[in-house]
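A selection of the complex's chains, in situ.
Naming follows writing order (A and B), and every chain is counted from residue 1.
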Amino acid sequence: MGYGDVQMIDENGIRVDGRKAGDVRPISIELGVVPVADGSCRMTWGTNEVIVAVYGPMEAHPRKIQRQDRAVLDVRYNMAPFSTSDRIRPGFNRRSREISKVTSDALESVVLLELYPRSKIRVEIEIICAEAGTRCVGLTAASVALADAGIPMTDLVVSVASGKINGVVVCDLNKSEDNYGEADLPMGILPNSGELSFLQMDGDLSQEEFQEAWDYNMEAAMVIGGYCAEALKNGGYNL
Amino acid sequence: MSIPLVPQLLRSHLIELAENDQRLDGRGQWDGRDVQLEVGILGNAEGSAKVRMGDTIVYAGVKFQTMTPYSDRPNQGGLMCSAELRPVAGRQHEPGPPSPESIELGRVVDRGIRESGCIDTEALCIIPGEKAWQVILDLYAISDDGNLFDAFALAGIAALRNSVIPLAKFELGEDIPLDVSKTPIMCSYHRVGGRYVYDASGREELGGDERIHITLGADAHVHSLQKGLKGTFTAGEFAELMKQARTKGDELRDLVHSLEGGN
């Protein structure tokens, strides 16, 4: 499509929305937004808007899904039909199923499920408005909502993606950058330990570019982890 | 399908309250909860609204697609209304195919809007027999503390009245507002503790019996009715509900119009 023709970064390294290569879009965090849930979180990130509700721990039923030694974590990622430019038809969707699974895997790595044998914890991630990077916003908001519900965890999971555009590695692609992007590296980072519980990547990155994107994500995750901690202490961030 | 236990204690308590003309949250028989209505709040939708009635919170989003008109109605576009009751909205909402309850919910809200004739489907025609607009109204519950019917209906009509036909995006000219000629309002009544109340909460629904939905337009024209759940009612009871719905409907219609500049 002639990527070279569309100049997304100017000669001073400034991106179309005024950010520098390593900058993250504006973020806000609000807790308790689903009154009937045990914990909930609304996160806006650029023009992404995500709502997460947590229900549980509660009895797992039917009984065949119970685990004797731990709770079952039931995570669903879903995009509202009106969340994107073209309407999304409700129903089965392979992309959503995969994101639900990797998000669940990432959260299982930090939630102390063994404290709640035979029970179930439901995590419902709803994308209300999608820009780019919804899986990162959903995972980050889900870990905040679990904390809001009082579920014991070893750490939060903060997720952010860097990518490549016009041959330059930058942090946290927005929608227009994503359309022309050549690679995308979302990671899920535990801010306290610096370990990862989530990793995906698509596209084409040399080893050097890959390292650069990795480093941007690590730095950004520490900053965003600070926002999350503040929100959990004060009931919100940047409102 | 899980079976909710019939909460006998709750039912007894509700009967006692009703005998003293009281409700669980202190409201009077015909009082609604506080209503917050916002419009134009979803960035990727062509029309949108958010309604909060107590702890019940719903979104409505409108999208436009082009369609080929049906061969027997070559000059008409379409209106589709879809209600989703996802598990985010409450502990009792399990994932799975749509339940009979959620199908009824979507269809009753849809009829209340569609049957009022508020949208002229002939005005949605682009090229007769070839291309027309399909208006898709998606209703989406985030928190269910009872009376999703009225919350959906209110968010739905407000979102439609707030919509813009995206001509520019489809390279068909400049965007124009969708013409919505009426403002049908649904009022729902639930038999709780033996008598009907307006705007039942989640716990009132849990311990209640049958439900009646009345959708009225201006001048108290009736556009849609539905009785749901087990139970019977008398002509006298219905007449009282109709009277209440006329008053309440006018009040909520004014709320919708108050958010619209020129109307």
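Here, a residue touches a chain if its C-beta (ideal position, glycine included) is under 8 Å from a C-beta of that chain, and two chains touch if they have at least 3 such contacts.
Owing to the predicted nature of the structure, the values given are computational and were not obtained by experimental measurement.
Written in terms of the labels on the displayed chains, the full complex in this file has the makeup A x3, B x3.
By definition in this document, only the chains that are shown with their structure count from here on.
Look at where the CA atoms of subunit A average out and do the same for subunit B: the two points lie 32 Å apart. Looking at the complex, you find that subunit B touches subunit A at residues 2, 42-45, 48, 55, 57, 59, 61-63, 65, 82, 84, 86-91, 95, 136, 138, 140, 142-145, 169, 202. Partner subunit B is touched in their complex by these residues of subunit A: 33-37, 47, 49, 51, 53, 55, 58, 61, 76, 78, 80-87, 90, 122, 124, 126, 128-130.
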